[in-house]
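All protein chains but one are shown at their positions in the complex.
For subunit A:
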Amino acid sequence: METLIEFFSFKYPNIKYVVFGTILLSISSAVVGCFTFIKKKSLVGDVISHAVLPGICISFMVSGSKDPFLLIIGAFISGWISILVMDAIIRNTKIKEDAATGLSLSVFFGIGILLMTYIQHSGNAAQSGLDTFLFGKAAALVGKDLMAFSIIAVIVLLTVFFFYKEFKLISFDQQFAKVIGLPIRRLEMVLTSITVLAVVTGIQAVGVVLMAAMLITPAAAARFWTDRLSRMILMASIFGAFSGISGAFISYSAPSMPTGPWMVMVLSIIALISFFFAPRKGIVIRQWRRFSIQRQLLEENLLKAFYRIGENSGEHFNRVAVDDIQLIRNFSPAQLAKGLRKLRVNGYVQRANGSWYLTNEGFEKGKRITRLHRLWELYLTKYLRIAPDHVHEDADTIEHVITPELEARLVKLLEYPTEDPHLSEIPK
């Protein structure tokens, strides 16, 4: 707790730099990442992040300094060239997009490593620390880096703000955008430029390898929670910012912990949580829905069995033994016990001396399911010309699906029938 207060009081300017720096760069990469994600160009971020390395090295070799602005210019240029090379390969050769992506990524990264090794062995004293680009150095952000980050983050965010509607249209329907006269090529150039910028700043914190995660993970997680692009961008930036703060805090409270990888870890946890628990799209909720449908089917099938027994004996509220139910339909003993328990809890059946009987509500419900079953059988034979001995299984499913509105339409369409194809009565 004390650490937490100490951390957020920003007593040391260094913490302030690290926190603001990581937040800014996480937000800008999350926002840009939303567009690469919906454009299905997720690997582009990976290409750019690997391809900036030669630019950084050349920039250092030419200028001899580690000034962040100079390095960023070099990184920006080589990041851009890698995209141009990739596009040129796709357009002019038979090589497809995936291979072109891999080619561009590895060739540029190879050149980068080559140059970096050369610099490291050149005896230039100023080179120490240049290799932090490989793995990031978020905890060592200094005032001048923060300046560079802030400027770039503002450029990136303002660009998305002003071109939001155009970026959205070219991501959704490029042909239509072109026909209504949007300057597609220029817009794509702007979008690629801010992607490169976001990547260039991001790799200073998390390094080349983890950069793709910073771009794509917030967008992928946010997509689980919303179906609107604007909200998706907002949520992705919140996820990004949160990961930035957490990463900085974790490495502050446990100094041996690196900031960048922890940011990615936090993002991955957010993504996992979204994957499992997001409303509507999360795995848990979908599993739960499947489970409750199973339960509904079991209960309704049981009530239907009760109704059939009553029909056969002519008395619907008599006591029914478990074996009688098994004769109508083969439930597994475990399921039978579970279903009967649920039905009793919900007030559809009662229990007395080891046998069971329907309550009034249970009778009505069993009757309705039986009615729907027979109505559907009749519909299938009459309108779909399916043989009467082939309709039972289909009706077993559909009886659980039909709504009261559909039921009314079905009854009217079949002209208020009284008998199903097997001459059983359709109960009213």
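In the analysis below, contacts are C-beta pairs under 8 Å (C-beta built on N, C-alpha and C of every residue); 3 or more make two chains touch, one makes a residue touch a chain; residues count from 1.
Just so we're on the same page, contacts and distances are computed from a predicted model.
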item: Protein that the absent chain corresponds to, by UniProt name, given "Alkylation response protein AidB-like acyl-CoA dehydrogenase", "Manganese/zinc/iron transport system ATP- binding protein", "3-oxoacyl-ACP synthase" or "ABC transporter"; value: "Manganese/zinc/iron transport system ATP- binding protein"
item: Of A:Gly181, A:Pro255, A:Gly354 or A:Pro404, the residue in touch with the unshown chain; value: A:Gly181
item: Option touching the unshown chain, where A:Asp87, A:Glu166 or A:Glu364 are the choices; value: A:Glu166
item: Hidden-chain contact residue, picked from the options A:Arg223, A:Arg308 or A:Arg368; value: A:Arg223
item: Contacts of subunit A with the absent chain, listed as residue ranges; value: 38, 40, 162-166, 168-169, 171-173, 175-182, 223, 226-229, 232
